[in-house]
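Take this structure first; my questions come after.
A single protein chain has been removed from this complex, and every other one stays in its place.
Then we have chain A:
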Amino acid sequence: MNVLIDKFDVFAGGFWLTLQICFLAAIGALILGAVVAVLRISPVPPLRALGTSYVNVFRNMPLTVVMFFAAFGLPALGSNADFLRIPVIDSLFTRLGTDLPYFRFALIALVLYTAAFVCEALRSGVNAVPSGQAEAARSLGLTFGQNLRYVVLPQSWKASIVPLGSVIIAMIKNSALVGFFGVVGDLSQTADQLTSAEGYAFVPVALGISIGYLIMTVPLGTLLDRIEKRQAVAR
């Protein structure tokens, strides 16, 4: 078990990198998922079709395949995902700005994949708002955007937040894949590094990285339980 103490800095570094990619991916997926959700409930049929196709593609494809497309497809198209080297943000999250593009590729794959689930979580919240609310807003002359902003979304987030949390927890666990697509030094790749390259016993290392993931996911789950309870009282 000495590996946990001897290599604490390696575990901590892996934890930190995984936390970074999850934080960025969560923000990206929430934004993109919200856009796709608006497309899916839009009154314009082509936009609806676009949103639905997006969800159908990314919800039904294995994340590994999406990762393959990002890590091998983007370079084949001549892109190093340099648009993610956003000034200021890339100095906070230094991996965004490195010449090695794999962190950015993995981030793109996680965002694209998770956004489909975020969209569905948001939409389930919107569907939980009685249809009469949107109808009343329309009958007053509110536009689609005003209707969402002032009437539907303020009532839907309560019903969305618990499924959204589950989506983010799943995303944190899914991020364990990024180590297999060239991202060096995240939690799961740390395990690979310590066992195959440095010869440490597998079980203690696996315990170490498990603790790392649990530190991220368990508090999130507890928070969701609390929110759920508070909602039950409010009703």
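Keep this in mind: a contact is a pair of C-beta atoms (placed from the backbone, for glycine too) under 8 Å apart; a residue touches a chain by one contact, two chains touch by 3 or more; residues count from 1.
Here is the rule we use: contacts and distances are computed from a predicted model.
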Report the protein name recorded by UniProt for the chain absent from the figure; options are "Amino acid ABC transporter ATP-binding protein", "ATP synthase subunit b", "Glycosyl hydrolase family 13 catalytic domain-containing protein" or "Acetyl-coenzyme A carboxylase carboxyl transferase subunit alpha". "Amino acid ABC transporter ATP-binding protein"
Per the touch definition above, residue among A:Val3, A:Ile41, A:Leu110 or A:Ala137 touching the missing chain: A:Ala137
Candidates A:Ser79, A:Gln146 or A:Ser166 - the one touching the absent chain: A:Gln146
Among listed residues A:Pro43, A:Gly73 or A:Pro219, the absent chain is touched only by A:Pro43
Across the whole complex, list the residues on chain A that are touched by the chain not included here. 43, 130, 132-133, 135-143, 146, 150-151, 154-155
